[in-house]
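In this view, the complex is presented without one of its protein chains, the others remaining in place.
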């Protein structure tokens, strides 16, 4: 059977939990085209998330954030494989985006359950509206109370959240990134990148969404330019390639994404995964890999606001044996 | 209907997840008597966990640790209530216990997914067997390679794991403590203590087990004296008492248990919860409560080995208004 | 020469820095009797710190906190030795104490240079006055805005700060505890305890003060019951006993004090030091020591407000070979 392009109906589930009923079954090699909703459930026309798209499990409370497309069952994917997600196209499809700051979200403030506790009064919450000029690929922000009253920034759209069913049945992937990917808020999951996700449950149960039109490192205020897009992904199962953490690849870098708390351990997770990759697949002696990466490797602090933080470790492909 | 004592059949589920089918329905005021299995699933006669007691959800992997009794549906319990668990009796029922150390569990070593990453070689794993003399209430440990070849320690049995269904559908409570209780490994959840658990899902979905015959602060090596017991609990629903974290009470102290990472935030969670309790229920002005607790409050580091750590903050009841 | 009791003149230096001129030279075996000043420099009669007692080094700013008695040069003390400080007597000598809360000190608030940064508004600073009834050994605190308007707590005076010259010339010991002791704010440095300090510089350069009449775990609000006392110490040099961290001993426990950030590493420092002590001096096989301490060891969270935090690890002497 030839590979196919599936048009995913916009039935949206909030979680990538493996026991959810898949909305789509696909094969390795297939492509999927679908339109996402924003982090609060609004679509490209400004319609809110319909009640029937909200998960209905008695006795369970769901976070109101990050409704995702999926889960998608990939037939060939089995635990121990990797799911290569080729991000082929992200086309923004709405002339606006919002950002916000919250009294209990964002790590330089106090934070809700299980995170950062303070005696201080909360910060003042607020919304920030951006206009997206899709022709010129810029975002516009008005700041009447600042000396510079208006700013224009280039857009670089990416998937804020993309992941598979986690091991151990963990189910709060709406906000929490981890070894299954999820809400990593990585600027690297953009057009042209291939994301390799470890498959923890047979079928993988891929889900994604939460488009960011632009974002700085750390997603400091707790939100990026939150909007919607039409997204084209091509999926490919790589058999018997067990990964501990998501890996990524673009024209310049091989990369790994570690997500945990505290921040240092997210960094350590990413670096150990990168070291293992260099040794196992590229034939570096262990301490040579560590030495070389110490001199040429870079890192990016992903988000520092989610329940777990994300650090991306990057190694330039020009120093890999295959690039000689 | 008068309150009843339920004898829980040993059908054991690993998780306190609200979507699991309850094994028992009880009413506020009822008591439950049941025999637990140890952290690896063995019963008081040394029989392993039968296959049919293991959770069977296709595509989901379950941790092999801490099979619990439950979940138990408490009819009156609704989100926003508290479930008071009076721990009436813990009777050890096995002449032995085991402890262990693991290469990737226990926070002074490297650790598995999402926790602590190292370049160092792993430590040597090992098992440690203890004899329990239930007559004399002591544990005996042989150390032929130490100057002191044998040691006897007093036993103080407690529930290592007791919790309810978590908010947001989180399901890995086998190992991870949180705002739902769970694997807190608190020496305080012993005979005579009342544990107040926040109810996050209607019915509460109580589960418990993982008896420790004795344990030091921090459960440093990753295991306590792991064994089994017959446990009697009396349950009571307290309507409209929303708690952010588990609270405890015994003859001497009111206490709160915060569980998260890093360790400092577990401490902060417990202290903020205790401060709120002192202000809301005991009429302390906020900064007076903080001042007094700064001078008379104590803390105990619960476990430092689980995916989240636990700190218990304790305030002596002799300084509460009700004790005057 | 027989051992002597030295009466230390109240010339007070703020730091235990080895290049400061010693105020006293003593021999191993000598005792010292001296009266301390409180954390803001006031003596037992309420007189502030005279200008001539403040350190005068051009171009260097000194913290206004914790003027100490010392430094004291101990003739026999050389790097690699331990200085045993027998805390023989602490006699409170003032009918009052103060405590406080500060906008930028205390770890559940934002904090000044190098510590904890927030976007939140600061907390409201304030002073709290306590009356000390030295006859009845209690502290009295008035809380007119609380339901319980007045509270009496038992006193347990101890040295908040006691240490020696640090390695590497570090000089901010007024506030920062470390491997030289310093501002550990440990309730354990009280009458009857022997404190073993590693000697990092020849002569040791002991300094001490900062009497706390009482304090809870963590010194949460940033201050204990701050007051003054007459203190009698007996000093003893133990040759060739290199310690990585301060150790303590009282009738019940051997103890170690780790001080660093984050909190977990203070814990780890104390536990590794305790493990080494059990193995080297008490003949435990390494993993037996770890196992036994995991089951009977306790910990205490010292302060969580200083630039470094302190954790005390405690092992009961009843389980040591010498106690058989």
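So that you can tell them apart, the chains are marked A, B and C in the order they are listed, and the count of residues begins at 1 in each.
Just so it is clear, a contact is a pair of C-beta atoms (placed from the backbone, for glycine too) under 8 Å apart; a residue touches a chain by one contact, two chains touch by 3 or more.
Computed from a prediction, not measured in an experiment: that's the story for all the values here.
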Listed residues B:6, B:109, B:146 or B:228, member touching the removed chain: B:109
Residue list for chain A contacting the dropped chain reads 99, 101, 107-108, 124, 126, 128, 139, 141, 143, 145-148, 151, 153, 214-225, 262-264, 267-268, 271-272, 282-285, 287-301, 304, 309, 311, 319-321, 324
In the complete complex, which positions of chain C touch the hidden chain? 15, 17-19, 57-63, 79, 113-119, 165, 167-172, 174, 178-179, 200-203, 205, 244, 258-262, 265, 268-269, 271-272, 275, 290, 308
Spell out the interface residues on chain B facing the chain that's missing from view. 106, 108-110, 117-123, 262
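As a convention for this text, only the chains that are shown with their structure count from here on.
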Please decide if copies chain A and chain C contact each other with the same set of residue positions, more than half shared, or with different positions, and reply same or different. same
Specify the chain pair with the maximum number of C-beta contact pairs. B-C
Compared with chain A, which chain's mean CA position is the farthest off? C
Express in whole angstrom the distance between the two chain centres, defined as the mean CA positions of chain B and chain C. 34
What are the residue numbers in chain A that touch two or more other chains? 117-119, 262
